[in-house]
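Only one protein chain is missing; all other protein chains are in place.
On to subunit A.
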Amino acid sequence: MTPMQKLLQLPVNAVNMVKTVQNQVQGFQEEDKSPVLSPDGAHQAWYSALQPDELRHLRSGGSGGGGGGGHNSEERAPLEEGGGGGGGQTQPLRHDDLKEMLDSNKDSLKLEAMKRIVAMIARGKNTSDLFPAVVKNVACKNIEVKKLVYVYLVRYAEEQQDLALLSISTFQRGLKDPNQLIRASALRVLSSIRVTIIVPIMMLAIKEAASDMSPYVRKTAAHAIPKLYSLDPEQKDQLIEVIEKLLADKTTLVAGSVVMAFEEVCPERIDLIHKNYRKLCNLLVDVEEWGQVVIINMLTRYARTQFLNPNLNECLLEEGGESTFYGSDADQDEDEDEDKKDEALSKRKPYVMDPDHRLLLRNTKPLLQSRNAAVVMAVAQLYFHLAPKAEVGVIAKALVRLLRSHSEVQYVVLQNVATMTIKRRGMFEPYLKSFYIRSTDPTQIKVLKLEVLTNLASETNISTILREFQTYIKSMDKDFVAATIQAIGRCATHIGEVRDTCLNGLVQLLSNRDELVVAESVVVIKKLLQMQPEKHSDIIKHMAKLTDNIQVPMARASILWLIGEYCEHVPKIAPDVLRKMAKTFTNEEDIVKLQIINLAAKLYLTNSKQTKLLTQYVLNLAKYDQNYDIRDRARFIRQLIVPTDKCGALSKYAKKLILALKPAPILESPFKDRDHFQLGSLSHLLNTKAGGYQELPDWPQDAPDPSVRNVEVPEWTKCSSREKRKEKKVEKPFYSDSEGESGPTESADSESDSASSSASGSEQSGSGSEESEESEERSDSDEEEEEEEEEAKKRKTQKKEPIEAVQQSESEQSSEEEVKKRKVSIPPPRNVSESESDDDDSPSDSSQDSESEDSESEAEVKKKKKITPPKAPTKPVKKEGKKEKKEMSLLDFDDFEPTPSPQVTPVGNFLSSSLVTDLEGLSLTDTVLSPATISPSGSLKSYELLHRITGEGLWVEYCFSRQPFLPDPHMVAVQIQFTNSAATEAKSLRLEEAKLQSGMRVKEFPEIEVLPAGESATVVMGVDFCDSTQAANLQLCTHSRKFFVSIQPPVGELMTPSFMTENEFKKEQGQLMGMNEITEKMQLPERCQNEHAIVQRVIAAANLSRVPCGSDKECSSPAPPPPGPPVHRFAGRTVTSGSLVLVTVATKESGPSQLTINCEKMVIGTMLVKDILLALTQ
């Protein structure tokens, strides 16, 4: 069996559960259809040796001797039989063929069915009705079937929560597998199932996996964290703990995933990064590419909060000069740059880069050479936001390289480059030609390139750029041409020297045959003319002539505005234009009409003699226009300019108002100020804050304490704090020396060069040298300040120290290695459980077998022995019970409806019931236990099933009698009391199934024919809750009415007591470690300290039996009683599946007590912990 197949093995009980589902769906087929799976398989044990195919031959009385050919029809036969059973055929029959294939025994058929189903999912078809048929194949041995079932499961689990639960145990088992890949795969699927009820299980699984030996499993755990968080944000605090733990992980495999989880769950907890900062920086190069992106983006934010702005001092000094630095080739100039900076810095308060800041810059730089565009972009934005100005230049080359990638990549990169070019033009100037536009670029790329080119334009390169623009204007892509004309306009506004050239060029375009080109030019020229109108009256005249031809509204409006605004420069033409416009007024577009009114008003004010009548005419036309804006404008203008008696006050100022000098528009890049968004982010691209975007913080004024990043010796080497101290001492001289060479005002290049050369040799050998690098940074962060003053002094001493230091650091490393070895030699607890889970399968099975054999012989004897001890405490229980009743109703378990915890059952009662069982078993009678034999005990907590009022006088209550339900041992006995408080008698009371959760079964009580008024009757029915606390929804029928009622079991009622010795208990417990063990600490209230109280409360909360412990001295085991404080143990089995439930309460004289539950069914375990915890602590 391959390990992969193991993963899919279902535990016995799971198969049963699936089986029951199948029953429901297929209409209660005969159990024997697939005898191998049948739940009460004891008497059919001999079947299991046969192959199903053979079985069929057997059943059909040997008639199918024909062999292989007819297997198809044979397969169908049992199905048809089953179909007659009734009930299940209500479902649409669309996918019947697929169901049939899934039910078949042939993997190939199953595979084919799954493939078809997956293909349907891929096409978006709804296949949710196949869920029951598919989910039981989760146990299929064929890996591909299994994988496809996973695909299906993850897709539909959310819609079919209850059925999905059936698959959980498979994954739980997988979580314990010795093979790390299977553990990981199980966790991955488990955590992908979006079912809220399993949140506690996921939480446990994640916690467990987070401390797994295998880094791959830990990685999967990190992946699971955001999944759980999105399912239940309440778990945040616990998840943060896990994240904190995983952040400390030292492997590259985990790093990316855990930072991703960090970003999704708690990006604000920047403090968690401190201790891991240096490690993340050092691991970065080796992390997989996707993880790199996430880590770099996160570290950018981190650095913004922890370090000082490296450009703070330069800003003032170098603003103007930057372009010249970059104008020519990089290397030489950078040195000069460096020198200048040094001078500047010496005058001001010297800025010293935090070595951690440097570490980040240095370690991300090589990633600019990644093949992954996202990584390159991440590094680029990091440099843009964090690096000193002089160093940002390195990213340009890499970004330009990305422009040769796919157009989508270009699109995003160009957007970011556009933003960068506004702040740091010099950086991209050498690459100007890379932004030249190709005729084959998509329009959106062309427009962006144009944007970049415009941003890059300066006095020196404008001529080249304009020449390039000229070719673009001839392009066939009109949108692009329009964008080009605007770009020319922008260049002209920014660079005064070329304004006239540009203007002339644009004017030439006015004679272009393409109207769009002309129109766009007009709009741009208008903007340009506003800057120096007096020089260009001829252009205005020229444009006035265009009104005859140009039809584009925006252009017409622009021309009219120009003429109106500068009518003094064209005194003769302007009235004529108005005349023409007045003629066509009614046919113009709205914006044009508005400008005609404006023109008329302006002319009226300047040249009223010629235009008075025209203006009146236009205003009159406008008065009756359809558009209310135009009517408003006309009314407003008329009042303003035409002096009347009423409103003379304003018209005095009409000239000032209308003919005020308008400031020229500033043509700005749409990318201005976009850099307040973190570059490379979605928010930057959209220029709006996207959901979940984390603001890039501003630099702090003063640097936060850098020592927070100092990593102490990891926890597992708690051994000696002396070592730690020694380490620190050693480091100082050692590193301050290496740092001393470059001095406080370290230059970027020399630094990184020396670092890379020193690191390069050792890069493969890894940890050792990296660690030393890491600690290097650590030490000088402490050093830096002191160093300055003391530097001179120190130089002398330093020269002696290095050799010594190196030696010491070596010894240090070796000591660390020792520690590591030590760590290995002491295997962590996980190891134990793992090795145990290897042989997990066999013992549990065998133990179950032996259990059943034993039970008859041994159990009886033992039980009798055990009867005595817990007998006494009957009275106090009742008291407590009353108190609890109220409190309990307030307590909910997560998403469940309020689960009232059962009233305390007197121990005596429970014992007697178990005696009844024994006797029943012995007497071998198969008579149903009649209602009469069960004494309805008042002490049982009863729940209302039907209220007196809604029931119209019929009042129904139920309680869990904790008696075994004899007709079917897998059912929980529910005792129902009918009271007829109505005036008339109730007839034919019975229950019917209404809508049972899949898998649940109900054994109804015999119908009560007549219930006279004022009488009450008690009956017992059995419900198989499938080991879940889901309510059983039923229909209560009387002769006249039907009521919908539901019975909801508390988790403690889903089990029956099981008797075992302490040794057996311990043995079983040993097999249910790991995921199946849940431990909680609690503070017992005083009245709960004694043994009686504990036993009572636990037994009240859950139907368990006490395991006699050594201190009782009754146990036959020779082991001496444990010297420590008493430990109470309880055992039981779940009713449906018979899974063991082991409860241990360990009290301590001082400090918290501990409650441990071992149960294969984790849902049950988790819920039981809560219930018992409540029972004990309330």
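In this section, a contact is a pair of C-beta atoms (placed from the backbone, for glycine too) under 8 Å apart; a residue touches a chain by one contact, two chains touch by 3 or more; residues count from 1.
Convention: contacts and distances are computed from a predicted model.
Selecting from "Presenilin", "AP-3 complex subunit mu-1", "Aldehyde dehydrogenase 16 family member A1" or "Dihydropyrimidinase like 3", the unshown chain of this assembly corresponds to "AP-3 complex subunit mu-1" (UniProt protein name). Contact with the omitted chain, checked across A:471, A:551, A:984 or A:1089, is made by A:471. Within the whole complex, the absent chain has one touching residue among A:611, A:683 or A:1076, and that is A:683.
The omitted chain makes contact with just one of the residues A:265, A:377, A:1054 or A:1174: A:377. The chain omitted from view is touched by exactly one of A:297, A:942, A:979 or A:998, namely A:297. Across the entire complex, the residue among A:275, A:401 or A:542 in touch with the chain not shown is A:401. Listed for subunit A, the residues touching the missing chain in the whole complex are 2-4, 106-108, 111, 115, 118-119, 121-124, 142-145, 147-148, 150-151, 155, 158, 179-182, 188, 191-192, 194, 214-216, 220, 223-224, 226-227, 230, 252-253, 257, 260, 285-286, 288-290, 293, 297, 366-367, 369-374, 376-378, 397-398, 400-401, 404-409, 411-413, 433-434, 436, 438-440, 442-444, 468, 470-471, 474-476, 513, 680-683, 685-686, 688, 690-694, 756-757, 759-761, 763-764.
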